[in-house]
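Structure record follows, encoded as structure tokens.
The complex appears here minus one protein chain, its other protein chains still in place.
Chains: A and B, in written order; residue numbering restarts at 1 for each.
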Amino acid sequence: MTAPMLQIEALTKRFQTGGGFLKRPRAMLAVRDVSLTIAKGEVVGVVGESGCGKSTLARLVLRLLEPSSGRVIMDGTDLTHLAPKALRAARKRMAMVFQDPYSSLDPRFSVADVLTEPFTVQRRPLPPGQIAEMLTAVGLPTHMASSHPHQLSGGQRQRVGIARALALRPEFVVLDEPTASLDVSIQAQIIDLLAGLRDEMGLTYLFISHDLGLVRYFCDRIVVMYLGAVVEILPTADAKPRHPYTRALIDSGFAPDPTRRRAIAPLSGEIPSPFDLPPGCAFAGRCPHATDHCRTERPVLDATTHPTACFHPL
Amino acid sequence: MTPPAPLRALRRPAGAPAGLWLILVILAAIAAPLLTPYAYDIQNLKSAYQPPSASHWLGTDEFGRDLLTRLIYGARTSLSVSSIAITISVLCGMTLGAAAAWFGGWFDRAVTTVVDLTWSFPEILIALILVAIIGPGTTGTMVAISVAYLAQFTRLTRAQIMTLKGETFIEAAASLGAGNAHILFRHLLPNALAPVLVSAMLATGDAIILEATLGFFGLGAQPPVPSWGGMMSAGSALVFKAPWIIIFPGLAVAITVVAINLYGDALIAELDIRARMRRAV
Partner (left out) sequence: MTPLLELQNVSVSIGSAQLLDGVSLRLERGQTLGLVGESGSGKSLTAMAAMGLLPLIGGHVSAGSVSFDGQDLASLTDPQRRALRGRRIGFVTQNPMTALDPVQRIGAQIDVVSRLHLGLTKSAARARTLDLLTQLRIPEAHAVAEAWPHQLSGGMKQRIVIAMALAGDPELIIADEPTTALDVTVQAQIIQILAALVREKGVALLLITHDMGVVAQICDRVAVLYAGRLAEEGAVAPIFAAPQHPYTKALITCIQQEGMARGTLRGIPGAVPSARQYPTGCRFHPRCIKATAECAAHTPPLVAKGDGQAACLHLPEPAL
């Protein structure tokens, strides 16, 4: 096995909200004790619904948010305790592609400005012809350099966002739902582009998504999160799920095949509030297999090659 | 290429006459000595109280000075005092507001509290207190006006920056390794600028009224330097004997302020349309 690109160790993020006049502050664990190792060249997917902590995890990994506890080690360097100057230098090696291509580009910047920014920020000279080269790499015509974001379609903007992320030739890229704001027809273009760039540049991806189908299509290994915690890590994209939640996620997808219709929804109820969680398994309230054991004790990931946090794995 | 918003605003139905009037007043103020054969300060009691005529288009005042001449020179005082005061106010307000939004914590709370306190007093009251402390005259008026409007620009800038801070492009810049200065000066302030400038434009209209009010109380520019407020003050005692002395400076203030507001509205409409188009795409 190759050396790990990234090691995430017991990462936890606690948020406090409220706490105004006559109001007690309430705390929630957005990310609870997440550990994960990503090998060089690997594509790891993180999947879950709203409030599962996947976006917070993405920001903790890149230290756009400070963790409450735990560490992130990139290629031997502990990012969590890096001084500002060293952190800025380390940012050359990691990058992020954001979900919303409409607000991720400054409306006042031209495409050329957007692509120049990484070089300005890292105080590096912009190589001649670089902008044209970057635009070509993400499949955009070079004359688009002078366009402004409002003149581009969603797919084109996301391509600009990808070009910006890859400008300084990073090794590790977090993709935070890069296709969630786009039409399905455009989604495949962007995924194809990301896959191609990974092969060309030898990138390592952490791919965040709510769409398990897409994650299974694109990723080598899949982390399933529910309410801040990892409930299962699928060792391969086509591994059979062991956690009932993962099963439900798979069954919630709509297959484009009218001969395979499902009569009932796989899950009832909705994700509970992340505040005041019950002591047991966070999924127990919606789980068809839940027992009293599940409601009183919290299951942890088992130490198998297919880690699952469930007392009654499938 | 579409022309910039200030020019597009000039093409709008209300923006056109308003903008033209403002350009006319500003040009007249700049070129005052070239426009009129009279001096604004030489008294000639023999020709006092003359109603408008061919030689004195707007008549003369109680000292026989040409009213049009004084009105044009008065524009110099009124426009320069109010626009310089607003410029100072905008610069200080943007700095304060941006710093409060950016640093947050106790600094933000302190700024917000002081701003909210001053916000609850009428501008004229703040201005009167300040002139009383500094003393009457052009400098005192300028300081008084800039402090009176400081709260407005601080608040607006702070609110703008707070909203912009949540935009993904700020996070994107941070993920590239951008420092505070880069984010503040390359992203936040440029994006906050347009609404602050429009509001500064509208505030200049209010500032002209405030300047005239202070002048009317005898606290503004001191005689013989003409100001619109000072001229109205002098004319107020003669309103039945020589009504033109108060009517013309009053009209000058009214038309200019209305023009600023109409042009400002046209500008807002232009900027708004662009913003809406951006959202719709």
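Worth pointing out:
We take it that a residue touches a chain if its C-beta (ideal position, glycine included) is under 8 Å from a C-beta of that chain, and two chains touch if they have at least 3 such contacts.
As the structure is a computational prediction, the values presented were derived from the model and not from experiment.
Of the chains on view, those touched by the hidden chain across the whole complex are A.
When the omitted chain is restored, the residue from A:P118, A:G155 or A:P170 that touches it is A:G155. When the full complex is taken into account, the listed residue touching the unshown chain is A:A248, out of A:L6, A:L79 or A:A248. The missing chain, though absent from the display, is touched by one residue of A:T116, A:Q187, A:T204 or A:T308; that residue is A:Q187. From the set A:L212, A:V230, A:L277 or A:A290, the residue in touch with the chain omitted from the display is A:L212, counting the whole complex. Residues 49-50, 153-156, 183-192, 195, 210-214, 216-218, 238, 248-259, 261-268, 270-271 of chain A touch the missing chain (whole complex, contact as defined above).
The rule is simple: only the chains that are shown with their structure count from here on.
By the touch criterion given at the top, residues 167-169, 171-179, 182, 186-187, 190-191, 277-278, 281 of chain B touch chain A in their complex. Here chain A touches chain B in the complex through residues 59, 62, 64, 87-89, 91-92, 95-96, 98-100, 103-108, 117-118, 120-122, 149-152, 161, 164, 168, going by the rule given at the top.
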